[in-house]
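See below for the structure under consideration.
Here the complex is missing a single protein chain, while all its other protein chains stay put.
Each chain gets a letter, A and B, in the order it is written, and its residues are counted from 1.
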Amino acid sequence: MWGSMFRWLDPYAKPETLYHLCGRLLPYLMVLAVFTLLLGNIWGLAFSPADYQQGDSYRIIYIHVPSAIWSMGAYSSMAIAAFIGLVWQIRVAQWAVLAIAPIGAVYTAIALFTGAAWGKPMWGTWWVWDARLTSELVLLFLYLGVIALSGAFSEAARGIKVASLLAIVGVVNLPIIHFSVEWWNTLHQGATITKFAKPSIDPSMLWPLLISILGFALLLAALTCLRLRSQILIFEQHRPWVRQLLDSKADSTQKEQN
Amino acid sequence: MVMWRALVQRELQLLGRQKADWLNPLVFFLLVLSLFPLGIGPEPGMLKQIAPGLVWIAALLSVLLSAERLFKDDYRFGVIEQLVAGRQGLFSYVTAKICCHWLSTGVPLVLVSPLIAVLLGLDWQSWQVLVVTLLLGTPVLSLLSVLGAALTMAADKGGILQALIILPLYIPLLIFASGAMEAAATALPYTGQLAVLLAFLLFALALVPLAVRQALRMNVG
Partner (left out) sequence: MSIILAAEALSCVRQDRVLFENLNFQLSAGQVLYIQGKNGAGKSSLLRLLAGLTLPEDGQILFHGKPLFAQPELYAEQLLFIGHQSGIHPQLTALQNLAFWSALTDQQLADPYQLLGSLGLAGLEDIPCFMLSAGQQRRVSLARLWFTNKPVWILDEPFTSLDQQLIARLEQHFLQHLAAGGVIVLTSHQSLSAAYPELKSLELEYRW
């Protein structure tokens, strides 16, 4: 049953099919991503009301929260791709790990940077060892580990497999790390830090936030498609279909020039 | 079981031949510990306060460094390749490696812990807790370091890469081990932290050897 349920996915394990699928999806995803990001952020930054406590500085959540959510979402997707790639020996899934990792790392860096920038007016300092910020920092290290490991082998295919295994080890560890850091944070919490009480967010603020979250997800998907396409081309460059593709591309540019 | 005993015997023979592999990390550990008072100042109250974190950071660095060369020779001379091709012995080989790595790095740390207590001015109670956390925590350090060594076995770059990928995984251990020692130092209950350390150990024991075996296979595949 397990097998038959996912049988329809089989053709997409073929690099050529997946390359064309990503190519077809890419424009839609890109346009939708740009649209939702613009909508969510303009609405959030310019039109939604200011917070009664934090004034205008809270508006950074329209970037901070989505990037933080999807930094973790990207890690989970990467680990799922790694798992599929290793258990069923599907190479495109392993390449997807390599495609997602740098995007996730950049999302994490954005979340960290915006978190610090938000901390400055709120806490009076750029960095506090807040549980969520610390977890995010560790997440960045985990991403960097996966990226570094994947590039450390002269045989690229080997590096990707090993990095996939590390991604799985990381995702098993992530909840443990998160829980440990929370516990450590409650133990060491300084008196100057006041955590925000969880306020019920007003719909006029919530809607642009939700749209921004959707926008970041679409952007993640679009960039993954883009990067996966180039990964496929790199790893399949000796295949006839890639040669044909490149030849036809070269022909058409020549014709344009003529 | 006969096979496993033979594999452990081989590892011990190798450790006997290459004494630097386990002596150097121990010296490194003591050296790092003695650097801190020089850098921070020898004030006993201060040392006592930072001792838990200090001991554990030094311990995890020394265990990590000791694992770097763990598979290099066996990889270079084709032992791993032939083990992977033969399949059935690989898992026993992995567990024997982990066991002997702990025996050669974790146990010496426990043995020199009285010396640490003297250097950092720990009292009797704190030393006891230190020993228990070391006994529970160093096997986890060994397991994760061996995993790091296995992942980077065939990599072109060595040590620092291994540190980069494994150090983040040490964080929970660092938090709870030093947490237990801090709690003990302030006369708070610390059995909870020890229980968490035990849980980490059991969890790592169940999963890490499998991951190491997989990593070795990938590195020769």
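Note that a contact is a pair of C-beta atoms (placed from the backbone, for glycine too) under 8 Å apart; a residue touches a chain by one contact, two chains touch by 3 or more.
Predicted model only: the values in this text are computed from it and were never measured.
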Omitted chain's touching partners, listed by label: A, B
Option touching the unshown chain, where B:N24, B:Q82, B:Q125 or B:T191 are the choices: B:Q82
Hidden partner interface residues of subunit A, rising order: 89, 154-155, 237-238
Residue ranges of subunit B at the interface with the undisplayed chain: 2-3, 6-7, 9-10, 13-14, 17-18, 73-74, 76-79, 81-89, 93, 220-221
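Please note the rule applied: only the chains that are shown with their structure count from here on.
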Distance between chain centroids, defined by C-alpha means - subunit A, subunit B (Å): 32
Subunit A - residues contacting subunit B, complex: 86, 138, 141-142, 144-146, 148-149, 152-155, 158-159, 161-162, 165-166, 168-170, 172-173, 176-177, 179-181, 183-184, 187
Subunit A-facing residues of subunit B, complex: 147, 151-152, 154-157, 161, 164-165, 167-169, 171-172, 175-176, 179, 200, 207, 211, 214-215, 218-219, 221
